[in-house]
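We show some of the complex, not the whole, and keep each chain where it was.
Chains: A, B and C, in written order; residue numbering restarts at 1 for each.
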Amino acid sequence: MTALAVDTLATPSVDIAIEHVDLWYGSNHVLRDVDLRIEPGEFFAFLGPSGCGKTTLLRLIAGFNQADRGRVLIAGRDVSGLPPWKRDVGMVFQSYALWPHMTVEQNVAFGLEERRLPRQEIRKRVAAALDLVGLGGLEKRRPAQLSGGQQQRVALARTIVVEPKVLLLDEPLSNLDAKLRGEVRRELRELQQRLGLTAIFVTHDQEEANTICDRIAVMKDGAVQQVGAPTALYDAPRNLFVAGFLGTTNILDGRVVRDGAAAAFETAAGTIPLPAGALPSGEPPPGAKLVFRPHHAILSRPDAPPAEGRARISGTIRFKEFLGATERYGIAVGASMTGAIEGAAILVDLTHGTAPAGLAPGTAVAIDIATDRLHVLGE
Amino acid sequence: MTPLAPTISAEAAPRARAALATPGQWAVAAAIVAFLAVALVIPVGTVVWVAFTEKGTGTFTLVNFYDFARTDLLVRSTWNSIIAAAMTVALATVLALPLAVITTRFDFRGAALVQTLGFLPLIMPPFVGAVAMQLVFGRSGTINLLLGDWFDIEIPFMEGLNGVVFVEGVHYFPFILLNLSTALRTIDRSMEEAAQNLGSSGLRLFRRIVFPLAMPGYIAGASLVFVKVFDDLATPLLLNVKDMLAPQAYLRITSIGIADPMGYVISVVLVLLSVSAIALSMLAMRGRDYATVQRGGGGLEKRRLRPFEHVVAWGVVVLILVIVLAPHAALLMLSLATVWSYSPLPDGFTLAHYARVFGDSSVYITNTLLYASLAGIIDVVLGAAIAYLVLRTKLPGRQWLDWIAMAAVAVPGVVIGIGYLRTFYGIDVGGVPLATLWIVIVLALAVRRLPYALRACYAALQQVSVSLEEAAENLGATKARTIRRIVVPLISGGMLAGFISSFATASVELAATLMLVQSNSDAPLAYGLYVFMQSPAGRGPGAALGVIAVVLVAVCTFLSHLVVERQHRRQSRGAAGPAIPGATG
Amino acid sequence: QAPARVTVVTSFSKDVTDPVKKAFEQATPGFTLEVQNRNTNAGVKYIEETRAKNQVDLFWASAPDAFEVLKGKGLLAKHQPKATGIPDKIGAFPINDPEGFYFGFAASGYGIMWNTRYARANKLPDPKEWSDLAKPIYFDHVAIAAPSRSGTTHLTIETVLQGEGWDQGWRTVKEMAGNFRQVTERSFGVPEGVNSGQFGVGIVIDFFGFSAQAAGFPVKFVYPSVTTIVPANVAIVANAPNRAGAEAFIDFLLSDKGQEVLLEPTIRRLPVNPATYAKAPADYPNPFKDPSLGSRVKFDPDVSEKRTAVVDALFDQLITFQLDNLKAATKAIHEAEAALAKKDNAQGRALVKQARDLVAAMPVTAAEAASPEIGGAFTGAKEKGARQAELENRWAGFARDNYASAKAKADEATRLAK
């Protein structure tokens, strides 16, 4: 990457605090008591289903929305009265919001011109930013003459070129192919670290969130469900929603049975012994379910003995999907089970090429689940 | 279609397959050409042809144009016209910009009212308007009399070219106001937000993002102002400025008994210069996009004003309105005045003038509403059709439709009137000459006002993203259905602006009407006004009729603004949407 | 049976047409009058363009030149009015077209109208004579309608030219013109401006002054001791659809009843039938008795006709379109004379005289103006020596240069007087 900020002294990083924010669109309660702290220089992600309020939250930080309750602090300062242009918060809009009357170059140069940088410097930085997103050579095009992904990259370049203290990225890579996305992502991460920017990233791609973010906030219906490092969320989801949202998950209905210190989970397909960490402290939440990831199980022939540390349930293969690096098997088990996604099937992911032969739909198999990966979670 | 021979070099992009246009488009274009031919080109051509003939012999010659170029007076007039037009555009912009921005980009209560009031100056009834103007701004007008009493100074609002610029600026700035407002209303909010986010605000934001995106509307308004000033004769004559092109043409064409081809030569020059101005303005916009709808976008929500800003905004609005509405206030007073002569205010007030016109006015009002609204509708339909053909199709020569239609703006009303008589009088419809039917008045009004509606529709269509039309076609809507269900609703603001401009100005049009009105029962308000305004005792009643005309148009305008406002609110991010603190336009 | 419609194209205002219509329909039952209001020019053009299928019975307007144009194009029909007691001439003018195509039904005198409030505020004395209007005190306060656009004004100018001779006549006109504030493009523009106080003094037809007074405006009107009387006319259009009605209307207008209508305050025109004056109010001007009303000047219609276009074009090119230059020169002359009055100086006097002569100078003589070479340029006749535009440009240049050097000389004189 060409250095974007050759002449800029790195300014100290800022933190962002969102304090008990509520926001309505008319009668629509869009943000519910959102309370978050984003550390200086952190790369933070908002994750959540479509329509849960991620964009609204970003707009709040950027100054385009006003909280109806609560407040937002940037670098410890309440910004409620601060107009957007005084916040030094750069935002990549989900809708791009490119200016149709300007060329790519003019779009990207805009923010620098507003900062009254010398022509020379602007030219250099624009070229570097366009290079970063792989758009060198398209400087003179207008947005309407670009492909969707190219437009998205212009939107990204336009924001990062000004190197704002806070960078808000609203699905900035959704229309890029995996390879380019990976590259840009890494460049972004590097830029962010080099300049000490505080960045918030909205994405639907969990892999993306996991790779570049320090911490993630998972949202649902305008409320934050859990905040933590990617692995923490993945490995120790706080509730069913987080578990189900972060990667595919198998959810089994049933109830916890205790036998002294030992506990087990009784399902229609069999009783599964629970390790010590699987249960939340105290009573299991009402309506608790047993949760594990598709790749924490393996498939064996029903006649082979289960491996050490694995609990077994039996089923019949219903379908097989090819996902690239992995193969996904859908396995029908006892009628009382609810596979999170597949209706009445449990999903098992095997690395492509490592599955035992003969796993065609219809075959009876044994599902061996790593017990230390089991969780019992409530709503 | 057969595949092209593979011998074509890979680098030269073969264009062979670019489909030109559908039969439907050809048909619409043909219909428009036919209309323009019948309603404009042929009638005007028969009159203006004189410009190309030698006086006396009638043989073809271009010597008249040579004479034009060699006549000092006319050369000076040309320059004066161009300068005055350019300066007027500047003044009109100054007056229109704040009103447009405040009422469209901000949550400003009374926006519809302000828009309506700001539009009124365009409706200046003939003769009385001039008198009213003199009574306020003239050398012996209210302002100067008061200034003279108090400070012993005199401001020459109405003297010379500066006076022309002032009066025309006040008179025509609504063109910019209307079209710019429409354009500003259509700008996606996220365009502005993106710029604010990058540190832009206030005037810079306006100058670099908002205004350029509203450019189609501004250009539409500004080019109308330009050509209007260029072609307007009433104001220079009122101010006794005769060395401008339009008055020269008029004076020469309407001199009795002298068959002077120079008047028609000037008309031709006027048409050419006006059309070049339009063509130039289009050139300035070429190669740019103005459609802001990308990926859903942010809606059209307005920004809320802080209390302090509200005060400033109201201050600006009131100041401008006071200036531009002074003539109308004077008109109102005139209509209520017993005698008003060389005094700041009338000697006394009376309702007698209204009583006097009461009997006559109902037929005038009905006729005016009928003619002007028919003309407005014709204009909007034609204007939208032409704009669509020019902007959305590949018809060869489609620009010509635009240019020919725009030529109407520069053709003096009398020329159209004479041309209509010449062309349509011989045609017999059920025993009476076609030219004597009132529908011909409508036709004349429509063709004269077509440029206004055309520019407004053109500007509006420039802001609509083509992909919205493609999406409709993709779902099975034919071009016609797409236009009806997608294009028309999306440019409805522009069409309304066009309709209002055409309607309002048609309702006070006189020059062409005076030739064509056959009887009092067919006469519109402007004609009634003329009849009164030829005698001293008719001044009050004339003013009363003028007020009636203005009120009439104002009510229609206000209603249509309400419609626009409501529609706009529906497309915004929601009535109770979030507000942005701070910010000035 | 429905009353037959008589259609008349007229430039007269409602104030005139309404009472006449009423009286006519009363006097001649069986006819209704359909009035089409058009300014004179539009009326002429209208009749010209619709000649193929004429729907108009009568043309009714002031300006005799409009009737001349229509007559020249064969658009009028001959008629022999029944009325008796109408003399051949009113003032210097023949009342009727000698060939019987159009008929004067009323006359009006030219005079000076002024706004009393304006005059008081600007300390203007009441004008009495034409020559008063050339005085420095009236500088920038006077208005007139352009003769090329107002047939009656044209006649007034022509009268001055015939009365005083070509050169002296133009000198008078230009000296007055040096004080013009405005040369309006329609006749009514002058009284309108005086009424509202835009300018103080206007050269207008009497009835404008009188009707403005009647309407309550603070204006006054005087006939200068020498004035012109101009007739207003009516004619039957060729192929009139209702010829009988048209004749009836003319006969009515010239009848006693018709003439009496003219005495109404809102109309107030001079009847052409001397007998009618018996019924007029006491102070009603009577051109048949009062010699100052027009009868002193000579008027030769032939001379007038030959040079109509030339006179109008000269007025436009030398005065209307050069008004600023002319005024600048006039102002300089006034200043010089004022300065000289304080401190006389022979050389200065000579310079001022030269300046006045320069202003008064004409690019064409009376003979040239009537010549076919120049006249032809305007009518497009074969004998033309130059094209109209060339002539006009030449005259404009002549005036501009003369006025500029006149101003220079006057300024010089002022300097000498200091």
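A few comments on the model shown:
Just so it is clear, a contact is a pair of C-beta atoms (placed from the backbone, for glycine too) under 8 Å apart; a residue touches a chain by one contact, two chains touch by 3 or more.
From a predicted model like this one, the values you see are computed outputs, not experimental measurements.
When all chains in the structure file are tallied, the complex works out to A x2, B x1, C x1.
In this text, only the chains that are shown with their structure count from here on.
The touch graph of these protein chains is an open line.
The highest number of C-beta contact pairs joins the chains B-C. The central chain of the assembly on a C-alpha centroid basis is B. The most distant chain from chain C is A, comparing centres defined as mean Cα coordinates. In whole angstrom, the spacing between the mean C-alpha positions of chain A and chain B is 54.
Rounded to a whole number, the gap between the C-alpha centres of chain B and chain C is 37 angstrom. Rounded to whole angstrom, the centroid-to-centroid distance between chain A and chain C, based on C-alpha atoms, equals 91 Å.
Chain B meets chain C in the complex at residues 54-57, 63-64, 67-68, 70-73, 131, 134-135, 138-140, 237, 240, 242-243, 247, 250-251, 254-260, 262, 338-343, 414, 417-418, 421-422, 425-426, 428, 432-433, 435-436, 514-515, 517-520, 527, 530-539. Residues 11-16, 34-42, 44-46, 49-50, 52-53, 55, 63, 65-66, 68-69, 115, 117-118, 121, 146, 148-149, 151, 181-185, 188, 191-193, 195-199, 208, 211-212, 214-219, 266, 308-309, 312-313, 316-317, 320-321, 323, 376, 378-382, 384, 387-390, 392-393, 396-397, 400 of chain C touch chain B in their complex.
Chain A meets chain B in the complex at residues 23-27, 59, 62-66, 80-86, 88-91, 93-102, 110-111, 114-115, 142-144, 151, 158-159, 162.
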